[in-house]
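Working notes, beginning with the structure itself.
Left out: one protein chain. Kept in place: all the others.
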Amino acid sequence: MYDFTLTRPTTIADAVSALQGEDAQPIAGGQTLLPTMKARLAQAETFVSLTGISEMRGISAADGVLTLGGGATHATVAREAAASYPALASLAGRIGDPAVRTRGTVGGSIANNDPSACYPAGALGSGATITATGPNGSREIAADDYFQGMFATALEEGEIITKVAFPIPEKAAYEKMLQPASRFPLVAVFVAKYADGVRVAITGASTDGVFRWSEAEAALSGDFSPAAIEGLTPPSNDMISDLHGTPEYRAHLCKVLTARAVRSAQ
Amino acid sequence: MENVTLTVNGKERSAPAEGRTLLVEFLREGLRLTGTHVGCDTSQCGACLVHVDGEPVKACSVLVQDIAGAEVTTIEGMANADGSLGTIQAAFREHHGLQCGFCTPGMVMAAASLLKENPKPTEAEVRHYLEGNICRCTGYHNIVKAVMAASGQDVAPPAVAAE
């Protein structure tokens, strides 16, 4: 790891201001970023830790919306959102392993937008609203506009994710097939049924990162059953090809896991 | 370099640390507590698992400056006050839950977190919880038995000789 200066602001305002400094980058739980830094693939003069900001850690459910502070850890979400949004809590409770969940945060995961991360599927599948706070104040970004491809997001330099609001669906489920080495999803599907339709978000599969499978959404909005997608061709978004699966296999898994998520949705 | 102070195994301990100093480096090199091991660099093997403010954490994936002031428990703090093995440690010994011993500190610390959260886990729950701890020696069989035994549940006794 290259050396750097670590600063630990305790308020969002101080964090935003610290990020205005020369070559300053935020670090949240660090569960993805620190291994990347150890491999010397990420560096900055200053890292601004977001872990000391208590106003970013809150979790609340009201008016059909679950709101997570950007600094809410996976372990906390798994525990505290279980009653209000069980499918999302289940997603959080299956990220990495227990020690990773102690430190990893929703904001960090969504800001990084790893093409195989879990939270982007939960956020896109729920049609979440992401609050980004920067030097010009806060703005709200719809998940549909936020995720812009592998590791690419609508976040501007100097902005951090302070809040993510998840509309709570009638039913939802998250089904994932693990990549056996990294334990990230090989493919995972988040299905959420809302009064106005069904959303299907898929992670791990595409070189473009998380995406919505619109054909499945249309079919499921009419008939929320596994049978509804039986006749569909699996999505053809540029599938990832690697040691762990061919594009054909990943496309196939998209369909299998979508059906399973529909079956297990509650 | 700045001086970082932690409460480690109940005692206040200080040592200098750079911005990039990881908790595990601080423990091993700064405080010479070498029971916490490093088995990988991608945050997967769990040999470095310790407790920070009571929660399981991979000490290779935490900057020590980021947790200044925290309470940290390591394998060196898991024995009973009289120096005898704690319940989990004793169960690992009784059920041969370790061989080379390198993953063992992390396993014991992970098991302690599990039993705190779930005092009577099923076999499947134990296996699932240990997802972030890799052992290359035991095939996990006796680790799982040891954790089940440490939770006070009946497990088959260790192998005995033919009569």
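Letters A and B mark the chains in the order given here, with residues in each chain numbered from 1 onward.
Here is the rule we use: a contact is a pair of C-beta atoms (placed from the backbone, for glycine too) under 8 Å apart; a residue touches a chain by one contact, two chains touch by 3 or more.
FYI, contacts and distances are computed from a predicted model.
Colleague: What does the UniProt entry say the missing chain is called, choosing from "Cation acetate symporter", "Trimethylamine:corrinoid methyltransferase", "Aminomethyltransferase" or "Carbon-monoxide dehydrogenase large subunit"?
Modeller: The missing chain's protein name, per its UniProt entry, is "Carbon-monoxide dehydrogenase large subunit".
Colleague: Quick one: which shown chains sit in contact with the chain that's not drawn?
Modeller: By the stated touch criterion, the chain not on view contacts A, B.
Colleague: For the chain not shown, which residue from B:Ala112, B:Leu130 or B:Ala149 touches it across the whole complex?
Modeller: B:Leu130
Colleague: Looking beyond the chains shown, say which of B:Leu6, B:Leu33 or B:Leu49 touches the absent one.
Modeller: B:Leu33
Colleague: For the chain left out of this view, which of B:Leu6, B:Leu23, B:Val57 or B:Val108 touches it?
Modeller: B:Val108
Colleague: Could you please point out the chain A residues that touch the chain left off the display?
Modeller: 1-3, 38-40, 177, 180-182, 186, 242-246, 248-249, 252-253, 256
Colleague: List every residue of chain B that touches the chain not included in the displayed model.
Modeller: On the chain B side, contact with the omitted chain comes from 18, 20, 28-29, 33-42, 44-45, 47, 74-76, 78-79, 85, 89, 92-94, 96, 98-105, 108, 123-124, 126-128, 130-131, 133-144, 158-163.
Quick note on the criterion: only the chains that are shown with their structure count from here on.
Colleague: Determine the centre-to-centre distance between chain A and chain B, using the mean Cα coordinates as centres, and give it in whole Å.
Modeller: 29
Colleague: Which part of chain A faces chain B closely enough to touch in the complex?
Modeller: It comes out as residues 1-6, 8, 27, 30-31, 34-35, 37-39, 47, 49, 51-52, 75, 96-100, 102-103, 182-183.
Colleague: Show which residues of chain B lie in contact with chain A when the two form their complex.
Modeller: Residues in contact with chain A: 18-20, 22, 41-44, 46, 49, 52, 55-58, 60-63, 65-66, 68, 110, 113-114, 129, 131-133.
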